[in-house]
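The complex is shown incomplete by one protein chain, all other protein chains being positioned as in the whole.
On to subunit A.
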């Protein structure tokens, strides 16, 4: 079902929430009118470029910037020593902090310019500032570096082996973490009738946001204000972190995110480059611009995933899941990125119950330092890895107990009447009805006839397969108290301000920071609905620390659930005040005033009413206000939800695999998602589409591959396959609606659903197709070569072997 966009003019005001309004941000984005960071110009602006490590692991035996300094047009150069010299103003740490702590976390220094040693290809060594960007780049290349090469390691398992080259201390252990009940899980396995196991890699991915990271910093010596435009998913958080890194007071630092061209998580984190641009602008008292090249994004943007996991599922005779045991080695890269410790722990282990009622679960995770760029949140962040493990095991479990994979899942679902449901891994699912999306998806793929078709095809030597992914995700991590208990060094509430102008139009400020999600549209729908005013009268402002009270940003599919709810709360407060003004002017008791469709009416006297716009005007005239009431009409809220929200759904891939060529053709891809109430179904659909495409990218095409020296082999679009439109099947999408009970909109989250759901649907489908070849699974990405190898009984299968014996890297021998 494809949803058609609607012109807001054609939508009744009463229906504005929930209508597929066309995105108001698109015309500017499409025509090029939108202003991105790199579009910003300042008089006298200088340009910064970074000299980076060519090697994955080396000592810096000499860094010589003299040749660069002598080049015409070069303004200045900086190395680590320049940031720590006698003349350097005090206060800055010049090291990047970690925003999430774990009990066992090994915190390591992450200097913004390397201190005698580089730990990944792309690690910043020196900075050059020049009159133009080309000179800056050329001069960065002229920085001469003597390297003392060290052995490198890029795989988390190998990094934890004894004798592996250590990046920081004695070994590469960043943390050991566990969740669940180890004894109960052991018991479940001891008494299990059936067990299955997997040994899988969830490969490292390069985020590849369309717009590379960039910053423009401008310092006013007179006021001491430092203004930084940057590609940010969370300006307030960047302000806080950058303030400490460069030693500039938070209240004199302004971070603005202009239009941001995607992030997928990679623009949450605080990196060296933006901090350097800001500090240097202050040091030189000149505006400074830095924009990453695409090559730089490949070697510096925090990568995603990077798990190696052994997992086992225990079942009883009836096919009921009795236990799950998971052991993961997580790649953290060379340093701890901003939220890195949270991703493979609290965002991963807590989702290992999937949609299933699993009585015993235990998960242990060891974080490993390796010579790849820091690894952090990437669309889904921990949840795709969890869902992948659970759904691959479900696929094998069904096969083991000889059950239909859909019925195996249904048998083990958390029943609809059990919500809220407390899992064995520390979270409480808010609401759910898991059979509904499954049933709808089965209908969409005509599952009843599929097995027959599959049987017939096999007789003709054709291999059809169907793969299920009944995923769960957690969005809007909350409440802040819980986040704090889990190690977050930040609250995870959201703030907003809704302000009426005297003329009756409204500006809604929200602390989230959209970068493609369509907030300008959806937030306007929310506010217009709350205030009963026309959609076009609401302007949405995000991404500016000076304009917006405060904010935590956009990531983890939190904006609608937390930011949107904050806008509801602010609107409610505003209406409350307006009601008092209206009551005063209607000479009535506020308790007798009803508010509907933008009108305050005296109950029982419908002709005595006042429109909210008129109230707004009156509030600013302030000629006739209730006693002791301040003029003006605006309200701020800090909304801290009671819990996460847990969207869910079923994705089904139907494929045909050619065992001779290893090629996979999609026959169908059906997705039924339950993201709670939908503010704008078209935007929901778009998020699902994009997420599926990204998930299919992981399943079939993408992967950061490194050689033994930790050099990135897939360092450009020529070698790293970001899927193109023709790689992506037609997607059939539908939805069910199970409201979240604990936020005022009843929404869940949708930004990551597709990415979380898709990979295992595809892998399971291919495994199903190739069952006659004895294939249980294939390592992602399922390149044609790996599929072909699997049909030849060679390596790359990821299932069936006892843990510890499945380390074969098969398809990676190149």
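Just so it is clear, a contact is a pair of C-beta atoms (placed from the backbone, for glycine too) under 8 Å apart; a residue touches a chain by one contact, two chains touch by 3 or more; residues count from 1.
Here, contacts and distances are computed from a predicted model.
Trainee: I want to check something: the complex is missing a chain, and I'd like its UniProt protein name from "HEAT repeat domain-containing protein", "FAD binding domain-containing protein", "Cytochrome C oxidase subunit IV" or "Response regulator".
Mentor: "FAD binding domain-containing protein"
Trainee: Which of A:146, A:407, A:422 or A:719 touches the chain that is not shown?
Mentor: Looking across A:146, A:407, A:422 or A:719, the contact with the absent chain belongs to A:719.
Trainee: For subunit A, which residues touch the unseen chain?
Mentor: On the side of subunit A, residues 134, 137-138, 293, 295, 658, 660-663, 700-701, 705, 713-714, 717-724, 727, 784-785, 788-789, 813-814 touch the unshown chain.
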